[in-house]
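Here it is, the structure in full.
Here the complex is missing one protein chain, while the rest keep their positions.
Every chain is named by a letter (A and B) in the order it is written, and numbering of its residues begins at 1.
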Amino acid sequence: MNAIELHDIHRTFETTTGTIRRHRKDVVALDGLSLAVPEGELFGLLGPNGAGKTTTIKILTTLLIPTSGTATVRGYDVVREAKQIRKRIGFVFGGERGLYYRLSGADNLRYFAELYGVAPREIGPRVVELLALVGLTDRADERVEGYSRGMKQRLHLARTLLHRPEILFLDEPTIGLDPIGARELRKIVTDLHANGTTIVLTTHYLFEADAMCQRIGVIDHGHLVALGTPSELKANVTDLGVVELEVFGVEAADIERLRGLEFVDSIVVEQRDLRQLVRVQTRLAEQAVAPLLAALGGAQVGRVAVREATLEDAYVRLVGRVE
Amino acid sequence: MIGALRVARAAAELQFKEVAVSGFLLFGALVQPFFIGVMTMYMLRHRPDFDPVYVVVGAALSGLWSVLLFAGSSAISHERSLGTLELVVAAPTSFFVVYGGKIAGTLAFSLVSVVFSYAIGAWLFGYPITVADPVGFGLSLLFALVALWATGMLFAPLGILWRTVGRFLGLLEYPIYSLSGFLFPILLLPVWTIPVSYALPPYWAALALHASASGELDLLGLARVWAVLVLTAVVLMIIASRLFLAVLQRARRSGSLALS
Partner (left out) sequence: MRLFFVTADYTFRGMFHWLRPVPYVVNRLLFPLVQLVFFALVGQYGGSQSLSFYLVGNAIGVATLSTFGVSQAVADERWQGTLSYLLASPAPRVPVFFGRAAYHIVDGMLNMAAAFALAVLVFGLRLPLEGLTGLVLSMLVATVALCGVGLLLGALAYIFLDATLLANWAMFILLLLTGMNIPLSELPGFAAAIGEALPLTRSIAAARLYAAGAPLDAGLGLLAGDLAIGAVYAVAGYFVFGWLELRSRIQGRLEGV
């Protein structure tokens, strides 16, 4: 059985603008999304901001009802059988909020344990166990308002594991964590996966998706633009090489000129202090360097590098931008 | 069932801790009844049949009601601003049970108004505050709390439906004090408001408490009022549970559980 199934999900939001005269506007968040995640998979959901990742997660966690289409988790319908789903899933939306800041970390866990139906005898040992897992044992009795962002994120993870969910939804779990903390969290996630938990992960860190996920779905503008294993997605760009040019003071007109070159697939410009990093995806690789430099004309060029395409480049090719 | 009670108790404890440190709610529970109590004491003491217990009970009720009104209705928006509303709704436990616990915790806190009002009458003014029918009074308080609890259960659906409901809440303080006869008999109000009063649980709560404090009603009379209190509680619970489901469904449809 598939752990998760989405069939042609549409989700529109109504927003209003203006104060005296209010105008209704419809924002389409999901535009016909269909997806299936088999049991036990570690699935990655990628996409730029506003693509519909969070909306998808909220639908699957029964917090949002789709405008049309059906979604099931473990065979249970998200709209009508929400209670069955809620017992079996856990989710972390992350961020600074979502905890009772006047309570201690341990008290927060105990409260949520009650809420999530953990057997009373089990609450004490389970809280201790999870605090140890996320490395918060010695700060457990401090009030959450004094926790750093990373600690709060770890507490969220502990919270979501209290009732031993079969399916986990993690929305950008390592954002805001320092590299060591992020690494530890990734290890916890992969361990959970190894133990059989189905995991759906959204992330902006493409190397993370590449390293952890068995399959990746790329969403843009509310629907799926790519689906496959990291290797399959990278295969989409094996024909691509990437030329990275470090330039000083390049202008928009120059970039447009580069874009116009017929062997250029896409260009991304990143601002790095006073320099700009221009990443050009092209079929030509080294042969592209000379015509690119010529096209840049007067701009000062520093470092030039040519490399193979990575998952990030595949992503850029799919959604046309880096965020 | 036991599970539900345990969750309710946990929610009640959490709510108690949250409201007990809220300056705003402490104001409603202590400061406001203080001023209203002191003022009413001065205003009523020239009556030939003046009984200070009347003011103490009335002031206590005003505190109880104000705390219930504000804490009960802001419980939802508070959770929403904390970011925990989604977590609670997505829990397998019924939100109705969680909220029931919150209202119970709110009422437990508001009982401090009762104690404080007593202190005003007995210590500040030095009156002997005695209750004519202690057993009747105790039971009246119990039934009053049950009815008020059921009333509080209605505030959640309102809080979810309308995020700006807080702006209008202040309007439900004085009118309820008036229509429920907390500090003056409703006979002073125009005749056509009497049916409105009868429909208000706080009215019956005040009636039971005032009557048992003054000894005006015997046990049978009190029992009739208690029956009304229980009946209203049951009816309100049924309405509230239906409303909860409808409102949660609507929130899920419109996406208003999160802050954004």
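As a convention for this text, contacts are C-beta pairs under 8 Å (C-beta built on N, C-alpha and C of every residue); 3 or more make two chains touch, one makes a residue touch a chain.
Predicted, not measured: the structure shown is a model, and the values here were computed from it.
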- Hidden-chain contact residue, picked from the options B:Gln15, B:Thr40 or B:Ser117: B:Thr40
- Residue among B:Ser77, B:Ser94 or B:Ser178 touching the omitted chain: B:Ser178
- Task: Could you list which residues of chain B touch the chain missing from the display?
- Result: 23-24, 27, 31-32, 35, 38-40, 42-47, 164, 167-168, 170-171, 173-175, 177-178, 183-185, 188-189
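Note that in this section only the chains that are shown with their structure count from here on.
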- Task: Find the geometric centre of each of chain A and chain B from their Cα atoms only, then give the gap between the two centres in Å, rounded to an integer.
- Result: 45
- Across the complex, what residues on chain B touch chain A? 3, 6-7, 10-11, 14, 17-18, 21, 82-84, 86-93, 98, 249, 252-255, 257-259
- Query: Tell me, which parts of chain A touch chain B in their complex?
  - Reply: 13-14, 58, 61-65, 83, 86-87, 91, 93, 95-103, 110-112, 114-117, 120, 159, 163
